[in-house]
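For reference, the structure I am asking about is given below.
Every protein chain except one is present and positioned as in the full complex.
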Amino acid sequence: MPEVHFEVDTTRPPDDQPGANPFNRWHPELEPVVHTEPGGTVRLECLDWTGGQIVDNDDPNEVRDVDLNQVHYLSGPVEVDGAEPGDLLKVTLLDIGVLNERSEFGFTGIFSQQNGGGFLTDHFPDAAKAIWDLDGTYVSSRHVPDVHYEGKIHPGLLGTAPSQELLDEWVDREATLIDQHDDDPESIPNHPTGESQPPVASPPTPDGAQAGEAEGDVADRIEQEGARTVPPREHGGNTDIKDLSLGSTIYFPVFVEGAKFGIGDIHASQGDGEITFCGAIEMAGYVDLKFELVKDGMSKHGISHPIFEPGHRGPNFSEYVVFEGYSVTEDGEQRYMDPHVAYRQACLEAIEYLKKFGYTGEQALMILGTVPIEGRHSGVVDIPNACSTLALPKDVFEFDISPDELGEAADRGQVPITDDPLS
Amino acid sequence: MPEVHFEVDTTRPPDDQPGANPFNRWHPELEPVVHTEPGGTVRLECLDWTGGQIVDNDDPNEVRDVDLNQVHYLSGPVEVDGAEPGDLLKVTLLDIGVLNERSEFGFTGIFSQQNGGGFLTDHFPDAAKAIWDLDGTYVSSRHVPDVHYEGKIHPGLLGTAPSQELLDEWVDREATLIDQHDDDPESIPNHPTGESQPPVASPPTPDGAQAGEAEGDVADRIEQEGARTVPPREHGGNTDIKDLSLGSTIYFPVFVEGAKFGIGDIHASQGDGEITFCGAIEMAGYVDLKFELVKDGMSKHGISHPIFEPGHRGPNFSEYVVFEGYSVTEDGEQRYMDPHVAYRQACLEAIEYLKKFGYTGEQALMILGTVPIEGRHSGVVDIPNACSTLALPKDVFEFDISPDELGEAADRGQVPITDDPLS
Amino acid sequence: MPEVHFEVDTTRPPDDQPGANPFNRWHPELEPVVHTEPGGTVRLECLDWTGGQIVDNDDPNEVRDVDLNQVHYLSGPVEVDGAEPGDLLKVTLLDIGVLNERSEFGFTGIFSQQNGGGFLTDHFPDAAKAIWDLDGTYVSSRHVPDVHYEGKIHPGLLGTAPSQELLDEWVDREATLIDQHDDDPESIPNHPTGESQPPVASPPTPDGAQAGEAEGDVADRIEQEGARTVPPREHGGNTDIKDLSLGSTIYFPVFVEGAKFGIGDIHASQGDGEITFCGAIEMAGYVDLKFELVKDGMSKHGISHPIFEPGHRGPNFSEYVVFEGYSVTEDGEQRYMDPHVAYRQACLEAIEYLKKFGYTGEQALMILGTVPIEGRHSGVVDIPNACSTLALPKDVFEFDISPDELGEAADRGQVPITDDPLS
Partner (left out) sequence: MPEVHFEVDTTRPPDDQPGANPFNRWHPELEPVVHTEPGGTVRLECLDWTGGQIVDNDDPNEVRDVDLNQVHYLSGPVEVDGAEPGDLLKVTLLDIGVLNERSEFGFTGIFSQQNGGGFLTDHFPDAAKAIWDLDGTYVSSRHVPDVHYEGKIHPGLLGTAPSQELLDEWVDREATLIDQHDDDPESIPNHPTGESQPPVASPPTPDGAQAGEAEGDVADRIEQEGARTVPPREHGGNTDIKDLSLGSTIYFPVFVEGAKFGIGDIHASQGDGEITFCGAIEMAGYVDLKFELVKDGMSKHGISHPIFEPGHRGPNFSEYVVFEGYSVTEDGEQRYMDPHVAYRQACLEAIEYLKKFGYTGEQALMILGTVPIEGRHSGVVDIPNACSTLALPKDVFEFDISPDELGEAADRGQVPITDDPLS
């Protein structure tokens, strides 16, 4: 294994870590804490994205009450010698795993509509939680019985630091959206409530900010100005791409000297979309990374976002049940070419289907959030209906979910749900 | 092979076919022309979706001038004995192929912005066309050199007839959208021009309508009232799902006695999204189908849209270059959780990437429209940016498109493009 | 489709065909009947390997009585302009299919021990037969219920003509083996009976020989001297490789001017090993082929046998039950590193396993012969036991064959078996 360059202690708070402290804002002035030559490999340990706010118990109120200003705690930055703006930073995911004997569980949360929300928050407004056992390559949950499968392990969040110019662009364009929402909440398509909560974007805020190892004025600037880590952006970031998994090689645009790469938000498995928001199987863990450079790669390849070559680790499935959705809302409203609505409908169809086998809606939602489902843009041109599909692998279930095989619905229990939605 | 129940002659107009005439509107009163018991298999031949308006030459103006009121010409309806509303009609795609010695080419079109448009019509406003050779399992094009691959053959359009109630619902909800667009074209997110063309939806119109074998008042009603075939809806229809390919089994909701199943719009291959609109490799051909019934299947399974189990024919690839897009427009505008914009950005990135290898933008667009790319809803919860990805299989190219392998761009010619955008 | 260059009529005998007559011996002087430039594509039609001796009925005695001197009837030879000894002939399998409305069934035979035998003839000495329906990409059999799958279609036999020198080498080395067997039948390891039947090799014989379109002295020489088509040899020939399927590209050594390529023995599907001998789903059909040349390819690549790149058509499966066998015979005799015995044991284990689900031994044998099982040389160095494995895809069955799911054995009928083993 590569040398551990970023040790974490999951029993201690994120701002009192044994080596370096993680950071949770993106900023050009982030202070590198790991240094490597091109060709070097490093191990970085990572807290879970919330920094330990959710633990292995049956209390869903932790999810209800999570402080989202703190997320996501990231390990790094890694400075790669010779990386310059315009280069591509080539990163190979050599290994990803749990912190043995230190943190060996995973969690999935349905966020409260008052604190985070999610893709189907109008259908599932209350906080809920499931705990997963991580048994090597397999995952299973006492809260979601009869699913047992080899997960698609990957980092949800990884990227390079923005330049000041790019950071300004991010902040400005997101502020414009926030302003529009403040002016007229109903003007934002697909906002789940049309109200003030959940927000449409997260502007910079020093509340909960952690600047890593930066100090003094620099730390102040990072905390005041740093971009929130929630959305993916031109540098990668919180892409939550399940296929960017073990064995993948990613090429990131470089925007500052040294690249200043950060990573975190490890998922033991996730379906396309990560539809419960805190929807993957979230975990603390480690990642082993190899860093290389493609000089002047952005212009050579004509790209301004990351690209990647996936690994070969699967899990590879051949048997699926596929659900379809089109861009008509569940209230019957016709939208124009809206894959957001289309994918929602496919998800809702799959949830109803799984309920016939005895799962609750919350369990079904968590299955779709964590199993490596394939969520596809199947059609995007047939006016006015976008068509999205959701392919659910059959082999993750310990019983047969084929359409021809419908038997009696079993009692499959339930996940813990908040009984008092207000904290 | 099953008995041919719907013979077509691609040299004759769609309203003068040797057996039955195809239909191009959805209506409960469609006249069945094929009858089968559950368990029965039939071969249906199909015109290409335009009914022969585009032929094997280098003239792009056929695409510019296509009459879209006529589309899509569908074969059937097939009446299945005993099918009743609430059942699921189980259809297995036993075989799909070309009409040997009768129609052995495929075409891909970029529609004019004044007539059809498409996913990237603001970037590619002029009509263009490519012709494909269909060599058994392989496809290739004189207009798009150095791609040669085993296509993902499938019917773009297949479904059951709506009930009167469902038809009314379709027409009403789409009319509401059209009205909204008429009132305020700019109020429709993701409309590519914000102007009157292309339309946001296609209302019923007798222009170009063909009622199949219905006659008299019934034919009049079908032509006047029948739903256009462009969008997918609760009955399936124009789903354009590439994975619903050879060997797949689909379960369709039944809305009228006998189900009245229709099919057409065969594609020799297509990528997720069919992004050029006429973006698959369009072809005339035949389909061999097996029909079965799941009685009362809609409520048993809790579904209101088709579901399916994919076949095992691949083509299976393991090597990809994957492009990412987020919901910020190419003009830098921040959208809220908009996978439409995100997938557009991934497509635009891939096009720029392919241009570095010597393809023109139009060629690149046609590659993405026809190669079985995987277009995924990778992230749908990380406010405000949806993340979509586009996975391009490397093996379809006759040279290496890996990021590490960039050499000199070759001259790869161009597809025929309209030089006079007005007809 | 390419032009048909070799039309067959399955209702007429192999020596009275409408175009050219097929050939069933390999010889350098074979008379080419199809000519093509490098880059050309042709369609060849093919009789089934027996030339129509077995038809669609329930009579197993056809298998018992088949004249094996006649096999295999091959289409061609194809002469490729410019092909010279030392070149590689590159052949792409563009398409393979049934002869619609002319011959639409397949058959599998267990040969009698007195006429052909097979891999397990000592366990299954009597002739038996199963007829398969070929429904597009799917196969099924009234004699083997509850299996229904997408077959792995491929030509069992394809190759180039030998030079005189190579032919002589073939005949000599096989004669040596025959002599050894005649001298001491028990000296031949793995001969199934240790007796005179079945033979260990098939020497040239004019009985049943058909020289194609050669005439006069040349025809006489071909019939007298021509190598039998049963074994694969340096030119390819009867390789029976299931993975050399639709979409594959094969590189054949060229031994004579023009290459003189022949093909036949089409299989709708087959498992690794083709263990029932006539074990694939045998069919008449067509193949569409593209021919190219790699000049001086044999020495460039250092090869003296064909190599190939498989297509991408699968069928791709992810769920298997795998059986193991080692090189100890079913009588408990220890063999030294003998994968023949090892694979036999894996097959016998799989047969017993399938019998627990209600299949007869003969049905189980035919399942293993026709389903695309993976038969692997798992271990070949652990003295004294070779280890072979047999991976059976679960999805080809219409019920669950998982080890955890064993229920009551159903009555699944039986295949027709000879009741009088002597003809």
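Letters A, B and C mark the chains as written, and numbering starts fresh at 1 in each.
By our rule, a contact is a pair of C-beta atoms (placed from the backbone, for glycine too) under 8 Å apart; a residue touches a chain by one contact, two chains touch by 3 or more.
Small disclaimer: the values here were computed from a predicted structure and weren't measured.
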| item | value |
| --- | --- |
| Displayed partners of the chain not shown (whole complex) | A, B, C |
| Candidates C:P231, C:G358 or C:P421 - the one touching the absent chain | C:P231 |
| Of C:G40, C:G226 or C:G297, the residue in touch with the unshown chain | C:G297 |
| Absent-chain contact - pick from C:P125, C:P162, C:P198 or C:P315 | C:P198 |
| Which of C:Q113, C:T137, C:S388 or C:T418 contacts the chain that the document leaves out | C:S388 |
| Residues belonging to chain C that touch the chain removed from view | 88, 90, 118-119, 169, 173-174, 176-177, 181, 188-191, 198-202, 230-234, 236, 238-244, 251, 272-277, 279, 294, 297, 300-310, 312, 318-326, 328, 332-340, 343, 345-346, 349, 352-353, 355-356, 374-389, 391, 402-404, 406 |
| Touching residues (missing chain, whole complex) on chain A | 1-2, 41, 92-98, 100-101, 104, 135-138, 150, 246-247, 288, 290, 311-317, 395 |
| Residues of chain B in contact with the chain not shown | 316-319, 395, 400 |
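Heads up, the rule we're going with is that only the chains that are shown with their structure count from here on.
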| item | value |
| --- | --- |
| Furthest chain, CA centroid comparison against chain C | A |
| Geometric centre distance via CA averages, chain C-chain A, whole Å | 51 |
| Between chain A and chain B, centroid-to-centroid distance (C-alpha), Å | 32 |
| Contacts with two or more other chains, residues of chain A listed in rising order | 318-319 |
